[in-house]
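Each chain you see keeps its place in the complex, though not every chain is here.
Chain IDs A and B follow the sequence of writing; residue 1 opens each chain.
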Amino acid sequence: METITFIPTADQLGYTFGGKDPVLRLKPGTAMTLWTQDAFGGALRRTTDKASVCLGHDLNPQTGPFYVEGAEPGDTLVVHLVDLTPARTWGASATIPFFGGLTSTPLDPTIQEPLPERTWIYEYDSAAHTVAFTAQGSEFSAALPANPMLGTVGVAPAQREVRTSLVPDYFGGNMDTPEMRAGTTAYFGVNVEGALFSLGDGHYRQGEGESCGTAVEGAMHVTAIVDLIKGGGPQWPRLESNTHIMSVGSARPLENAWKAGQVDMIEWLGSLYGLDRLDAYQLLTQISEVPLANVVDTNFSVVTKVDKRLLPKATVYGGIHAEMTSRAASLGSISY
Amino acid sequence: METITFIPTADQLGYTFGGKDPVLRLKPGTAMTLWTQDAFGGALRRTTDKASVCLGHDLNPQTGPFYVEGAEPGDTLVVHLVDLTPARTWGASATIPFFGGLTSTPLDPTIQEPLPERTWIYEYDSAAHTVAFTAQGSEFSAALPANPMLGTVGVAPAQREVRTSLVPDYFGGNMDTPEMRAGTTAYFGVNVEGALFSLGDGHYRQGEGESCGTAVEGAMHVTAIVDLIKGGGPQWPRLESNTHIMSVGSARPLENAWKAGQVDMIEWLGSLYGLDRLDAYQLLTQISEVPLANVVDTNFSVVTKVDKRLLPKATVYGGIHAEMTSRAASLGSISY
């Protein structure tokens, strides 16, 4: 298996999906060792650093894009996350004026005052694999299990568009779901030649919904295997883990993000099990798991999950998830 | 512990929260053995029965209301579900014209045609504790684990209102969350003297979101313990299990249901741990679990869950959940 290592310099970072020349070309089947900057661009290092210093600057830097040889519109890009390891000993989170789920925002404005700014620094204990929350208004702390994930993974959009890395949509992007963790295989519909995928926005931990708008944001070491399936590009990003298949819809209002993932899953169940639309709708009704991803970004994202263990064994995308899991194992223990 | 058994006759069933005289008065601390009719009023018994025969009739019959002595506006009604046992050997689900999450509805109309009607009957295997899905458009079946729950539990609303049993809102009602299962303690703010709570809408199993609008609907044997805490009535229904505390918001659009539960949980975390609002917001951001409840009813419902095991031990509502769990155990094995 070909292996590529890419650590972006500051001026190689990307802030869009589409509209940027690829930093590298690679063949399907390549394993990649990458580093991602955090969403604040590293600007928050102590609790006295305020997130508003980032306003007016580009946010959510991405590593990439990568040109995948042979990828054409309509194909399926496959990204298997082998490993995500925090690249710093701390992550940062913050309230940002008029950003987040429980405040008015430019897309949902009121004439109220913004919430106060506050920054939290979470020490990452790599031995215990925890991140430490420390309250600022009182004496309280809690060590929370780290659960590294990538908030943002996606490909270039269609229709000549260029979108900021803050947006989640049909091309992936800033979906902010904890399901994007090591062991997960992601499937994206390819919209342009070479797919031009990129990734970033490491979270050492995030709750479902990402209420205040920022997770425990941190630089991340990423190992991933990238592959290509000709044709079959899904309408919305799909994920597969050892236990679940998932579809991630992104839209506003929130029910529309849910509907998108549900309709996609109905189509998927139909094709996997030969169910007609009504039967797949009925079956999904009784087995759907629906954790929120984010209710804070430009679009909201909702995951529709189906537990594979409830259903007869089916071959998903030619069994590529199992194959990649096995290829990942062959990489041996990973250190950065 | 006082114990009451109540099996409603057809004309004792209720179809509203508020506006109905109590069927019984009971003292706080009473254990109740109840039976609930299914949401279709038992009308769907075979796949040739269509749900549209129910239109124009009352739907979602409730068992109750029960007058809890001493309950006054502002108090907290506590309902601990001890046991939910399917009362039939089958449950039913159906597509209903212009009802459900992936169709236009009277509250979100289009001028498209309705989906076709179809009814599914799920055999309940009490030994294996499964319900069997059988496709109608192809050969496919799957035995799914039963997960009995109550779709509808609530109290009379405030402001003189009477609401149908189809509505979920701040008073509970038709929230349709799988979290309302045996072992769960529910807390409701009391709005009228006696609280006037009722329950029904048994589901032998339901996915998160209840996509097509109907779960595996079935009559249910219910054992519950009812208690009262003076004062402290929460703004939204709260739930507690052995592992989680939860708040259930209901509204439209879906993000508003989410916001309601999140804001309530921030207040709850604040009062449990002495956190100020921003610290509680931040902490919730990193630990929130957010499974959807329903995206099909008159209001949509979203659950905000916090895993108690992530946080220091706290005394929730005076420890009444543990106490009720222990009282439930003292009831011994339950048969109906």
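Definition applied: a residue touches a chain if its C-beta (ideal position, glycine included) is under 8 Å from a C-beta of that chain, and two chains touch if they have at least 3 such contacts.
Computed from a predicted model, the values in this text were never measured in an experiment.
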Assembly size in copies, with 2 chains present: 4
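Methods note: only the chains that are shown with their structure count from here on.
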Separation of mean Cα positions, subunit B and subunit A [Å, integer]: 33
Subunit A to subunit B touching residues, read off their complex: 93, 95, 101-102, 115-116, 118, 120, 131, 133, 135-140, 142, 144-145, 205-216, 253-255, 258-259, 262-263, 266, 273-276, 278-279, 281-292, 295, 300, 302, 310-312
